[in-house]
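My questions will all concern the structure given below.
Note that one protein chain of the assembly has been removed; the remaining protein chains are unaltered in position.
Let's look at chain A:
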Amino acid sequence: MRRVAKLSAACIASAALALTATACGSTSSDNNSSSASSSGGGDGVKIGLAFDVGGRGDRSFNDSAARGADKAKEEFGGEIKELTAKTSDTEADREQRLNDLAQAGYNPVIGVGYAYAASMTKVAAKYPKTSFGIVDSVVDAKNVNSITFTEEQGSYLAGVAAALKSKSGHIGFIGGVDVPLIKKFEAGYIQGAKDTKPGIKIETQYLSHGSDTSGFASPDKGKAAAKGMLDKGADVIYSAAGSSGNGSIEAVSGVKGAWAIGVDSDQYNIPSLAKYKDSILTSMVKNVDVGVYDFIKSVHDGKPLTGVNSYSLAKNGVSLSTSGGFIDDIQPQLDAAKKKIVDGQIQVKTTP
């Protein structure tokens, strides 16, 4: 009978499932344990890097972290293992990534991006002897170093520069995704611009929203947004949008007299953007590399950093780049603004 056949098929399938459910056999760590111990004895540091979406080569945030790790590797020797996130990641994938690194004996293990916060809390508890680092978020554990930056302070200076350099009194801000982190950039930028020129007009646009993180990796969207702002009359555009910012810079370079402000890395010196470098006024450099390097160094020295290490304007964790010399003429005003922030005279908001 057909029904019996189907029922028996269902039974076999569920039996197979049940067999898997009992999780027979050894775990992957048992399988790997031999290789982990044999490779652990080498010289130098074994750096495990778990990148956010985009990974090495995004010319921005992830690249900055990679630079820090590269520098550490050069100085202390050893090796770097890199893994990169996918947009379809679940908690389990992020956990697997950190777990794989810790299991294979990488120490320190660094999660680049706030998405790793929850998974790092779990994995750090599982490997108490490994030092973990997380960029842009805070994980409360004894063996985790939380590397945070005061993006709003650096962005304030970018706002000051934009207001001073704009001829039309009209500037723009492009954010990758409307997440709290990027809103810090927006808040500082707007405050800086308004404090400098109260009547200034500011366009704000986010490339994607909520869980749609494509805004961090879509140069075409960045280009279209920047074009729209330029058409409306804005002449300085600051983009905090990962690799989407490349598109924005390209659009700005097509308009004479318009300036782009880069983000995270000093984008004037990025070879692939060399064509447009004469349009890059400055970059709000977030020295993720410094944070990452400091952390690796501390692990190498045997005194791993832990707790929250905030890289503020005062500590040069964030700064405006001067490559190209386009902001040399307004440096006094920028220094004055910086001093006020460092002294606490100006409190920069973190939400717009």
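Throughout what follows, a contact is a pair of C-beta atoms (placed from the backbone, for glycine too) under 8 Å apart; a residue touches a chain by one contact, two chains touch by 3 or more; residues count from 1.
The definition used in the following text is that contacts and distances are computed from a predicted model.
Peer 1: Missing chain, UniProt name, options "Radical SAM protein", "ABC transporter permease", "Protein-methionine-sulfoxide reductase catalytic subunit MsrP" or "Formate dehydrogenase subunit delta": which is it?
Peer 2: "ABC transporter permease"
Peer 1: Would you indicate which residue among A:Lys165, A:Lys184 or A:His300 is in contact with the undisplayed chain?
Peer 2: Answer from the full complex: A:Lys184 touches the omitted chain.
Peer 1: What is the set of chain A residues that contact the non-displayed chain in the whole complex?
Peer 2: Residues in contact with the chain left out: 1-2, 4-6, 9-10, 13-14, 17, 20-21, 23-31, 81, 83-84, 86-94, 96-97, 100-101, 104, 114-115, 117-118, 136-138, 146, 148, 177-181, 184, 209-213, 350-351.
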